[in-house]
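One chain of protein is taken out of this complex; the other chains stay put.
Per-chain numbering from 1; labels A, B and C assigned in written order.
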Amino acid sequence: MIKFSETQRSLAGIIAVTFFLVVAMPALNLFGSEGSFLHISDYQLNLWGKYLCYAVVAVSLNLLWGYTGLLCLGQGLFFALGGYAFGMHLMLMIGEQGAYKSALPDFMVFLGYKELPAHWIPFKSLSFSLLAVLFVPGIVAGVFGFLAFRARIKGVYFAIITQALTYAACLLFFQNSFTFGGNNGFTDFKTVLGNEIFAPSTQRALFFISAVYLSLCLFLIWWLTKTKFGKIQRAIRDSENRVRFSGYSTTTYKLIIFVVAAIMAGIAGALYVPQVGIINPEEMRPSKSLEIVVWVAVGGRATILGPVIGAIFVNWLKSYSTYHYPEYWLIILGALFVLVVLFMPNGIVGLPEQLKGFYRKHRFRFQQKKEAAAEA
Amino acid sequence: MKFLRGVRAGAILSAGALLGLQAQAEEDDTVKVGILHSLSGTMAISETSLRDVLLFAIDEINASGGVLGKQIEPVVVDGASDWPLFAEKSKQLLLQDKVAAVFGCWTSVSRKSVLPVFEEYNGLLFYPVQYEGEEQSPNIFYTAEAVNQQAIPAVDFLLEEGREKFYLIGTDYVYPQTTNLVLLEYLLSKGVPLRNIGGGLRRDADGEVISAGTYTPFGHTDYQQIMADIKKFAASGDAAVINTINGDSNVAFFKEYAAAGLTAEEVPVVSFSLSEDEFRSLPAEDLVGQLGCWTYFMSLDTPENEEFVANFQEWLATADVDGIEREGRVTCSPMVLSYDGVYLWKAAVEKAGTFDVDSVVKALESGISFDGPGGTVTTQENHHLTKNVYIGETLPSGQFEVIESFDEVYGEPFLKGTFSEE
Amino acid sequence: MLFRFHNLIISALFLLVSQLSADDTQAREIFVEAILAEGSEQTALVESLSTTASTLVPDFLEAWKRGDIFLLEADGSAAPTPLLEVEPEQEGGTPTYFRVIDGEEMAAGSFDPAALEMARPSRKTRRVFTMTIDLLALSTPNVQERADAALKLGLKRDDDILPKLILLRETETEPSVIEALNEGIAVSMLSHGTKEGQMDAIQLLRDENSIAGLDALKNLRHDLNDGLATHPFSEEELAKLTASIASIESYISWTDFVGTCFRGLSLGAVLLIVALGLAITFGLMGVINMAHGEMIAVGAYSAYISQTVFYSLFSESTFALETYFLFAIPFSFLTAALCGFILERTVIQFLYKRPLESLLATWGVSLILQQGFRLIFGAANRQVRSPSWLLGNVEIFDITFGFNRIFVIGFAILIVFGTWFLMAKTPMGLSIRAVMQDPQMAAAMGIRINRVRMMTFAFGSGLAGLAGVFLSQIGSVGSNLGQSYIVDSFMVVVAGGVGNIVGTVISALGIGVTDQALQPLLGPVMGRICVLVAIILFLQWKPGGLFPSKSRSLD
Partner (left out) sequence: MSTQEKAEAKKKEFILTCEGLNKSFDGFKVINDLNLYIDKGELRTIIGPNGAGKSTFLDLITGRIRPDSGTIEFGPGEGVALTKMREYQINRLGISRKFQTPSVYSDHTVYDNLLMSLNRNRGAFAALFYRESAADRERIDEILETIRMTEKRSLIAGSLSHGQKQWLEIGMLLAQEPKLLLVDEPAAGMTDEETERTGELLLSLAGSHSLIVIEHDMVFVRQIATKVTVLHQGSILREGTIDHVQSDPKVVEVYLGRQHEK
């Protein structure tokens, strides 16, 4: 029997996931005959597209929390910022097809704007918007991270001030006067890159892009964990002082990781918005960010595929139970988190290993008993 | 440790069982309709009642033979106060369950979030909650009160009462903002000077007013500072407060109002988001004498209403719905407008002779009337309803005493800019 | 509540038939006439009530307005008999009826209560009520009521009332009422008086720092600017007017300042009560308890339960209302502590070494509890009534001090003191501190650390429960109650310095005052955002909070 190394096994896992998402799912959607077990409906595909965006956020948080030990309770903020940046472009692309037949977004019309605010104008350009998807979350993360890491805020403190940050941003975006649509956020998009946004072909394409993007993120993380950078990252998690006293500027490392994770989540947000058709400040609520943490914990932190599995599983469970057990889904979800934390510290991914451990222990005890019995 | 292992095994097993429990039944002599409300999360407090009344209406129709000979099968889904989930659920209802119509949504944002879905997949949504207007989708029927069916009559009433100063306060979202902007125009058109409008104005660079009133975030609980401001504003007498605060915050608002020593006689508050249903969780005695304006009150003294209330109470006592509240239930305007919606849909389906959305919409646009508990409602071509408007004064029992009514008010969604200053 | 109380007074008044004075008899006759009359005749009759010297009038008008007056149809063409309904004291009992004309009680069975029809005054009539009651109040013995009525009538700027007020000023002896009369007269004079009267009024309003008069002064200035005023003003007179306005405005800004300080203090006290439990469970024990908010909700629901229990034991009586709250305080503490205890035993005790994971598990618990509340108590919020001693306010120099706000400050002082006492002065506190600082050493010293942790967590949760009792008094009780406070609580504890209760106190008060001070400038939302950002920046400067814990451990 050939023994595969840990890295080889995870690479195989990533390739399998990539194949499933990028090739198999679109194929089943396109060629599976309707009604058959193997067919994936447009609705299902769209739903999965949403899950994949969540999965990327989970992956980005895992990069921070799982591999670097930085528990960020504001990852939803970066996701939402990316979503808003792209959403602004989509809003402007509605053109005069909105309720008021005005070139301004609808919400501006009824709030009495006469012209587009200056900071909206560049978002008419697609390339600027795409850059903004990268730079807005990146810069926010950069500034905040610089301040926080320089002041050596970490652990619980870091978790709580990231929560405060996202809460402050959430309040800010809820304000109607903040020119981002207030509570309603952005909705009623018509086109994306010139295609009708809700057309099945567009949604299929968006799913495909999300799947490819997720796979790229997974490969990136896989590669990163192999590099010295990745090793230092984990070393920071385990013993930051030792790393610092070994001549590494941990502030710089953490800042880079924080910014990369924010950008990764921001792009996911940008892909999420055209698929669900809305972005509003709810996405910045502290509870949303907490949910992301839970996805990672459920799937298995500090593993490459864990966050993906966690995000998809929890969101699938949410879709399922809000349909079948609307009264109880919060209890189901809550109980799941408690049970995972208490009994599955390594998450779903760690479950086989955990079970194996139990089995061994059991067998050992059983043998001991048997031997004792034999001796007697 | 053994115990823990047992628990773990149990948890895994039950999770497995849970996933396996996906039974599906489909019958040909039924027609599915969707009920899309939040049954959990922050909006559950309001929306659960709408689910109940919708199920009641459907049971009532089924008992009397259904629609076009088919029994209605309600598909209840939980929007969970989560707006993207609303969009997802509406897609699910339209694409997977292929429902003939959907009744649902409360908040503007949930409606905005599902609107493109309904337009894309040509669904039909009945929307029952008073809203800011400025919208008219071909796939939505707004049984809700438009601003001119609630805020404007209320202001007319206050002006007639001799009120001269108006303080605008609301929760910071689109409904209060838009309503107050419309009211600002309206008040100015009625000759109320700008300095008599309290709460603050925000202007854009050209000096044009873009926002009027004070706004607090959702779930705000600290109204001390605002109350001090209202007290100053009202010190010179003849002031009224126009309140578009949403949900729980009202409790904090009115408790603070009482603590500041203000009374309904001196400074009446007219609230647009407080119905009988909200009074179940509000200290009604703190609100006695305050005003409400809706197109239905539970206290309406008509045979239709008495029958509706009695039947609903009877239905509640025996309804087989998970987690339904049976005690202390009341009826209110959004509930009745939901109820009206189901019957209007039924009438339209029968008129069209088919469940096909386009035909049903056409039938609705042609003008269908229904003698609902709040009086006759008639559909309009612009997808809104003509209905009666009532102004009520709060009683300690949490009911309203009707003190004024306006008959057959035409629903007009686009009001901004329609009033000009005298 | 208040109304039931009123009812009792009314019934008492109506029962005291023997003390019927001539005034009352006259008033009763007018009542009956007014009830049966319609339109302008009715309003005129109601207005005429203000000339009677009967003390029954305000109560009667209240009862009429409230819908407690019914008409008993007589046989034939005779006029119906107006009756006053008095609600029974016990729920489910039958109301009693008194004839308005003579206050006689109607014997049960002598008529059919179902045939009674409510006599509602028209809206127009009811508007007259207020003025009638106010006019009558000008002659009540109650000083405060007299003063209020004088000011209110003055603000009406009514030609007819002005002479009455001036007349009354001649005979009035109570200084506070004279002051109010002066103020009211001055405001009326501004629009109706002579030039001298106006100038006097301007001076007087300035001297009295009349907030109520500010609008009238400003209106006068507007009218002068627009050329609508009755008398044109000279430059000098105009300057006097402007100075008067400025003086009152500066007085207002002073009251605003003091008021803001008070309001900030009270908000700080709320934050403190809410965060104190967290300062123990999170600050001392290191458990990131996201279910802290739900412990608050447990306390609030307990207050609701104790109210329900008291109402069922003592019916909805005043006694029940006034006392349930005293019971609710310990009861909520205990239930929340019990929940904390259960939470600690089932979940948290396994997570002391994994603080960040305690965050996830407790968040799961918080979701379960939130939905649990909904399933048990229903989705609708529950309301908890306030005992009368928490209602009302005192006004000093135009600054309102609500009793509930004063209470919260006192309550906060009390529980902070209690916590300090427990921590600093009792053996329990000593072992708590020992376990929190070095569990292993404490265990070696023979302290049962499991038990201490259990008790500490229960205590912290109990404090959250106390917060719940208080929050039930300023808002309603719902399943999301705790969610609105959780971020704030954490910020208070972190800004104060984890593990330091003095820090928590100072940071709660600091945040409260800052928030209230920013609100008038920036609005409630931007105010809060600024406070949050300020805390984040403050932590840049002092990463450990106000009073950082001095730990020499490395990571």
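By definition in this document, a contact is a pair of C-beta atoms (placed from the backbone, for glycine too) under 8 Å apart; a residue touches a chain by one contact, two chains touch by 3 or more.
Note that this is a predicted model, so its numbers are computed, not measured.
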| item | value |
| --- | --- |
| Which of A:101, A:231 or A:363 contacts the chain that the document leaves out | A:231 |
| Among A:125, A:201 or A:249, residue touching the chain not depicted | A:249 |
| Sole contact to the chain not displayed, among A:8, A:97, A:125 or A:241 | A:241 |
| Residues from chain A at the interface with the omitted partner, ascending | 224, 227-229, 231-232, 234-235, 237-239, 241-250, 252-253, 256 |
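Keep in mind that, in the parts below, only the chains that are shown with their structure count from here on.
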| item | value |
| --- | --- |
| Arrangement of touching chains [line / ring / star / complete / other] | complete |
| Approximate Å spacing (C-alpha centroids) for the pair chain A, chain B | 34 |
| Whole-Å gap between the CA centroids of chain A and chain C | 44 |
| Centre distance in Å when chain B and chain C are each reduced to the mean of their C-alpha atoms | 28 |
| Set of chain A residues in contact with two or more other chains | 171, 174-175, 327, 330, 336 |
| For chain B, residues that touch 2 or more chains besides their own | 39-40, 172, 215, 217, 323 |
| Complex interface listing, chain C residues touching chain A | 286, 288, 290, 347, 350-351, 354-357, 359-361, 363-372, 375, 483, 487, 490-491, 494, 498, 525-526, 528-529, 532-533, 535-537, 539-541, 543, 554-555 |
| Complex contact set, residues of chain C against chain B | 1-3, 67, 120, 123, 127, 130, 152, 155-156, 187, 211-216, 218, 222, 252, 256, 259-260, 263, 266-267, 270, 371, 374-375, 378-383, 385-386, 391-393, 395, 400, 402-405, 471, 473-476, 478, 480, 483-484, 515-516, 519-520, 523-525, 528 |
| Complex contact set, residues of chain A against chain B | 41-43, 46-47, 50, 99, 106-107, 110-114, 171, 174-177, 182-185, 187-189, 197-198, 276-278, 280, 282, 318-320, 322-324, 326-327, 329-330, 332, 336, 339, 343, 358 |
